[in-house]
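With one protein chain withheld, the remaining protein chains of the complex are depicted in position.
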Amino acid sequence: MKIRVIRFFAAAALFAPLVAFGQKNSCIECHIQLEDQLKAPAASFSGDIHAQYGLGCKDCHGGNPSQDDIDLAKDKTFKGSPKRGEIPQFCGGCHANASAMRIYNPSLRTDQLSQYWTSRHGQLLKSGDTKAAVCTDCHGVHGVQSAKYPKSLTFPWNIPQTCGRCHADKSLMAGYKIPTDQLEDYKASVHARALFEKKDMSAPVCNSCHGNHGAFPPSVTSVASVCRQCHPSTGELFTKSPHKKAFDDLGVGECEACHGNHKILNPSTAMIGTDDRAVCTQCHEKGSAGFAAAAEFRRELDGFESGFRAAEDLLAQARKKGVEVSDAEFKLQDVSTFLVSAKNLTHGLDKAEIVKAVSEGQEALAGVRASGEKALGEAKFRRQGLAVTTALLALFAVALALKIRQMTRVRRAAESRGGPHP
Amino acid sequence: MAKNIGQSIWKFLDERFMLSGLVAFGKKKTVPEHRRSFWYFFGGICLFLTGIQVATGAMLLLYYTPSIDAAHESVQFIMSGVKFGWLIRSVHSWTANLLIGLLFVHMFSTFFLKAYRKPRELTWITGFLLLVLFMAFGFSGYLLPWNELSYFATRVGTDIAGSLPFIGSWLKSVILGGPEVSQATLSRFFWFHVALLPLAALALIGIHVLLVQTLGMSKPIGERGTKEIPFFPDFLYKDALGWTVILVLVGVLCVFLPWEVGIKADPLASTPLGIKPEWYFTFMFSTLKLIPAHILTFEGEKLAILGFMAGGLLWMLVPFLDRRARRDERSRLFSWIGVALAVYIVTMTVLTYTLPKL
Partner (left out) sequence: MKRRNFIDTFFWGSLLATIGAFLYPVIRYILPSKTTGAAQNSVTAAKAGELPPNAAKIFKFGSAPAVLVNTAEGTLVALSAVCTHLTCTVRYDGDTGTLFCPCHNGRFDLSGNVLSGPPPRPLETFRVEVSGPDIIVSRKS
């Protein structure tokens, strides 16, 4: 009891400035002295985005924060904390009310709640499953930060972890009949590498393809539209190709069939062709036109790619030998663009186009190769020049040595003959 | 026939330039030969390398542009577009480093041989000032390619100058031509490197070499031998042999380890990790990094900088402080001071590259 009193006065002293400015908040003053779950809201609220807008405990929970007495504070208006199943409506009380939100942030959307009810989470919640995600599961509570800030649970590079908290938890997800390896798969993907290693905030995360408030797995036919958001040229090529109708008729997901959904890896030429690692043989059997086409495309790309690697090596060799090759290296980057473009064209299945792109690339590559050969030639010239000059200098050194020896001999002879040298 | 033409040319020049007097003086010039006379070569090597720097520097002037929009590109062009540009530039950069290294050797060899004794005090003083001058050459020249390393090394270096008490910020803005490293700095460093410092060096080298001519070579204390060899042509041939070896070394370095162009400086980029100045500054740089933040009530760094300046001043005044050497007596104390300084410089330099934290 005594300790409580001391703590109260200490807290009061801490909050004296607040009191002085007339912003008494007895909720925080009491709760900060408690422990664990009762303390947490008070401790984290100062960083909450709602606090920045001047909102406090009473704006969501009701009550009277100017009263120190617990019964007076928790008056008729006090709502307490909502039950899990009621959280969406609780938050939606403000966030789905356009005229209310206009006061604080007119540009913020107010359709999150209606979107939520269309989502799988919302549907499950409506049917009584309280394990389904609600607002606080993704946004946190009492310490909510804007998604623009790196510590927010909804900042792009935190989103996989936020979704994964449930979706990667086997025991939690047991009974829902969906896999739990999505997070692991995603982390191995090229999108995750762009996000986490290259810090490319434009890289897709869970909500980029699944939506956030209206989250639902995309249907087989809509996966492709989702990918086309960032890969429009590939999508266009695919739409014009014979694969589009074939995939649609078969009910096969367009991009997903070959590239996967979560574990999307860096596409390589190994995906095209007729060997085990290629995706073409999933459908095209040996002897079919598709099989032959796959082999041809692979041949074209391989030829180009091996030429590219050879040019890379050539320039690296020249650079190691000390010759400046940065101009050629720039041109090689251009060739790399041709290579990417050629690989992209495989989605269109148009052999003529692919051959055209490859031959344009080969032309550019030839230029780079020529620069590389020239650079190696320069390196050789330098070494030859050094050899010649060193030989001449060595000869001169020998001549000097002979001269010195001769001179010393002459001096010594002169000294022994006639005394000190004049 | 050729001999006759040669003789007439000689006669023509002699009548106008009084060359015979010079030749007579030259013939009299001798160099002592003894156990330690090997060290006499180092002065001449430094002069030879300085000549190479002037020549290659003058040639680089033909294609270099001291503007932040074009400096890096012009160096890139010299390395890749100009015939033998890679060679001229690499020679200039490698020789700069060799020269400064050999200047230290020359300084320490004259120190240990006590060549600074009376009447050669001024030779020592001008020599020390020349060392400082050449390190300034190195510092100013390093910025000129305007690449990432040089930009940040300059920033770090001038920050240190700026931390001097009282005059620090003024000094820093005079060196930089403004509050920070900018176009003004590049123009200023270029002016230092091709005008101010060369003029000062010319004057100091003139005095230094003149003193060597008037006073001759110093002999180590206690050296009794009287053997002397003529400077022209005996010693000169031996000099030339050394120079030939150095030329081969420089050639090999330039072909197998050409100087890199680097990435163009971006003032908005963050300082690269582990940025350090050129090796000949690292002993001071590491001292500043390792010294504790506060010693008694003074800031460690400021104390260290003042220590360097005081140390430099004392070192320069050694000819007047070393009384025993003035009397031509062995001066063990000063020899040990020299050894301590050499060990300190070498240790701190090596530590810069071996300690992970620095």
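First chain written, first letter: the chains are A and B, and each begins at residue 1.
Simple rule for what comes next: a contact is a pair of C-beta atoms (placed from the backbone, for glycine too) under 8 Å apart; a residue touches a chain by one contact, two chains touch by 3 or more.
Nothing here was measured: the structure is a model prediction, and the numbers come from that model.
From the set B:V31, B:L87 or B:V318, the residue in touch with the chain omitted from the display is B:L87, counting the whole complex. When the full complex is taken into account, the listed residue touching the unshown chain is A:Q229, out of A:S46, A:T130, A:S146 or A:Q229.
Between the chain not shown and the residues B:Q53, B:Q76 or B:T349, the one that touches is B:Q76. Where subunit B meets the omitted chain, the residues involved are 59, 62-63, 65, 69-70, 73-74, 76-78, 81-85, 87-88. Considering the complete assembly, subunit A touches the hidden chain via residues 200-203, 229-233, 326-327, 330, 333-334, 337, 340, 385, 388-389, 392-393, 395-396, 398-400, 402-403, 406.
Basically, only the chains that are shown with their structure count from here on.
Residue ranges of subunit A in contact with subunit B, taken from their complex: 322-327, 382-383, 385-386, 389-390, 393-394, 396-397, 400-401, 403-404, 407-408, 411, 421. Contact residues on subunit B toward subunit A in their complex (touch as defined above): 76, 79-80, 86-87, 228-230, 233-234, 237-238, 240-241, 244-245, 247-248, 251-252, 255-258, 261.
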